[in-house]
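With one protein chain removed, the remaining protein chains of the complex are shown where they sit.
Presenting chain A:
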Amino acid sequence: MSAPITPSAPITPSAPITPSAPTTMTSAPKAAPPAAPTIVLIGHGMVGQRFLEALVRRNVTEAAARIVVFCEEPRPAYDRVQLTSYFSGRTPAELSLVEDGFMARHGIELHLGDPAESIDRAARTVTARSGLTVAYDTLVLATGSYPFVPPVPGKDSDGCFVYRTVEDLLAIEAYAEHRTTGVVVGGGLLGLEAAGALKGLGLTTHIVEFNPRLMAIQVDEGGGAALRRTVEDMGLIVHTGVGGKEITADDAGAVTAMALSDGSSIDTDLVIFSAGVRPRDQLARDCGLEVGERGGIAVDERCRTSDPAVYAIGECALAADGRVYGLVAPGYEMAEVAADAIGAGEPGPVRGTGFGGADTSTKLKLLGVDVASFGDAHGTADGCLDVVYSDSRTGVYKKLVVGADGALLGGVLVGDAEAYGMLRPLTGSVPPVAPEQLVLPAGLGAPAALGPSALPDEAVVCNCHNVTKGAIRSAVADHRCTTVPEVRKCTKAGTGCGSCVKALTALVNDELEAGGVSVDKGLCGCFAYTRAELYEIVRTLRITTYAQLLDSHGRAEARQGDGCEVCKPAVGSIIASLAPTLGASGYVLDGEQAALQDTNDHFLANLQRNGSYSIVPRIPGGEITPEKLIVIGEVARDFGLYTKITGGQRIDLFGARVDQLPPIWARLVDAGFESGHAYGKALRTVKSCVGQTWCRYGVQDSVRMAIDLELRYRGLRSPHKLKSAVSGCARECAEARGKDFGVIATSTGWNLYVGGNGGADPRHADLLAQDLDDEKLIRLIDRFLMFYIRTADRLERTSAWLERIEGGLDHVRDVVVDDSLGLCAELEAMMAGHVTGYRDEWAETLGDPERLRRFVSFVNAPDAPDPTVKFVPERDQVKPDLTILSGPTLPVRTLEGTAGR
């Protein structure tokens, strides 16, 4: 039986959709009611996915329409804007924009790896590469754009790439291995990203730009010069005003060199073309849709093409204002407009204002340099004037374009785009302060940073999602959001490029304050201060005891009391961290400090479920001699301890009674071991792979670096435990990106990653800085750790801290790399104090009879072992005898009024 091909026929007879087709993400397509129209979407990029979400929000899903999506790439929509973050640790899965189960939940048929190849507008069908033909009632083209490759002879040689998809990046990464030099053709936004990626892969990197300056579209001559200086300072080689003339290849067809238009030549192994993109309109051309002279599928304000049944959105569309927008925010807006028009049915009125044009403001961090442009960045309006601040030494360039009436029209910011979040929303209005004050750096006559309170309610704070200040205020005031994450969820503000998060945070806090909402951020019932605030109090007032802090800064009702189990260890840790600075004893068993520590710190061992302890001697970098291994074995055998290798390349010895800890440690210390601090909120281990010394792939001595780091930071008390690792090459065998600070070797030095975590909430560490030499690496880790210790909350790992603190990774980089707060010298000095003040806690304990007194099971029977700590055999070792513990429960009595004091 064959179905006629009509607009409402869901499937053509020639190529039925097979439920088991491997590329189909949903199960069997649910049959929509016969009358339900079919919407076909070609292209599943960021804008395509946004269009699907917009349909879902308007309830145009399986019940109302059958939705079929063709996607050329083998993976569903991902965040192409953040593509380069793949090289700083984000996995393709983390880049995905599609929530798990989204397609199935809404009955959307997604065909991955199966691009549409032709459109028959008369029959209203689309045919894909697989031969699958689907009839549509409404067709939406979201085919995006393709990278423009200039017609340079030799452009198809091996080693020539474009920079557009995850697959491109994977191919570049694979090809770059063991190669030394790369050229990026194009010094625009994407070109600089590609150059940064090549540099990160350890290649000597050239940028070839045809225009006389970098980022010619976004920045003016002055901004371009500032950008170039900064980029060159990073070791990239910039060639402007030249083009590629010819690419030469060896006999095998692989790139060897690139000749330039000025007669020079660059020897290179790899070329990335990143010279702009062109709208992907071939499908539209082939089926006779109207396209622009310079490309782009012509659409009206409703995003409808010359065929009323066909829409085009995103980078493939030539908007009604005659422009093709290569940014995601306008694409998102088009997706919404098209979904509105389709959801309204046809013919319908244009809802809202339709799409008539969009703001092309951008803020980026390229190679670690802030670059932003907004509004009329090039000053094209009649009678406009520039206000410029330029500092070549620091690579800062700021220009504001001001109209004749004093209104801010636009601007360019290079090197310091801090003000972007405030300036862009002010565009079009007269700023509340003189424009020159808006470009001066803080401290040079600039007013206290212009707060978001200066913005009008209609100012757009989040450009990606078009969220106004009024909407954010309403989220707080009317929807009772009390935190930035809640506001982000409620309004979507700050969930696009993230450049507005700082302004958003300030706005939310202002609004909360104005609403009289006070959130108790206090550490516990004893202190109304956060851990970071207590740290500052202890540091500046030089408070050396917990009791002093509680009585002077505790909540009124807690003063003179005994504190609690939350704040005592937290304050103990702060005092221990600051001990070298305060001149206090950092030794955790001394004086009052002894009473503040959790039991693990108190006994310098880890309490296990039956009341016994485990022991972890430090094995720096996981490197250990046979002699020391034998000592560990002998100690474990002689004391009947259960032994297990830990995840941190150490050996854990379980089952020691408290009174056995000193004799065990006496033998370990004698053999040259020291405390591994497995019991403390402190540095645990620095894992390593064997590195260059043994491994054929290694490019640095990762073991030596791991040992150096572990010995440097051992004993450092922090808000939570700290883990680290050093990998000797990009294969990353030491899993450094799962650590609080991870180091990965490059051919020229080390890359430093921070904020990684395993556990229940895994997070890959973010790249903080690249290609550091030993000295710079250690200095940067010193600063990073001390800044973390100073500002983190109690029990807040670096991963959560990075996510929480205002400004996130960028802020941390500003502080510890660029010293924006002028703190670095102090942070380094504090770490130096820690390093010189370090003493092994176990060696000190063994040498002090007074300290050893606590290591008894019973105060009134020092020689009696605790009879409840018993073991039974298992797999040739021991395990706790839990039958003793689970024995008959003692009668529980409540003795009222026993306190006859």
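Keep in mind that, in the parts below, a contact is a pair of C-beta atoms (placed from the backbone, for glycine too) under 8 Å apart; a residue touches a chain by one contact, two chains touch by 3 or more; residues count from 1.
Methods note: contacts and distances are computed from a predicted model.
K.L.:
Given the choices "Sarcosine oxidase subunit gamma", "Carbohydrate ABC transporter permease", "Nitrite reductase small subunit NirD" or "Gas vesicle synthesis protein GvpL/GvpF", state the protein name listed in UniProt for the chain not shown.
P.N.:
Per the UniProt record, that chain is "Nitrite reductase small subunit NirD".
K.L.:
Out of A:Ala64, A:Cys287 or A:Leu607, which residue would touch the omitted chain in the full complex?
P.N.:
A:Leu607
K.L.:
Out of A:Val387, A:Val401, A:Leu596 or A:Leu661, which touches the unshown chain?
P.N.:
A:Leu596
K.L.:
Write down which of A:Leu438, A:Ala547, A:Leu582 or A:Val754 is the residue touching the left-out chain.
P.N.:
Of the listed residues, the one touching the omitted chain is A:Ala547.
K.L.:
In the whole complex, not just what's shown, which of A:Lys199, A:Arg424, A:Lys568 or A:Arg650 touches the removed chain?
P.N.:
Here the residue in touch with the unshown chain is A:Lys568.
K.L.:
Mind pulling the chain A residues that touch the left-out chain?
P.N.:
525-526, 547, 557-558, 560-565, 568-569, 592, 594-596, 598-600, 602-603, 607, 609-611, 853-854, 857-861, 864, 866-868, 882, 884-887, 889-890, 892-896, 898-901
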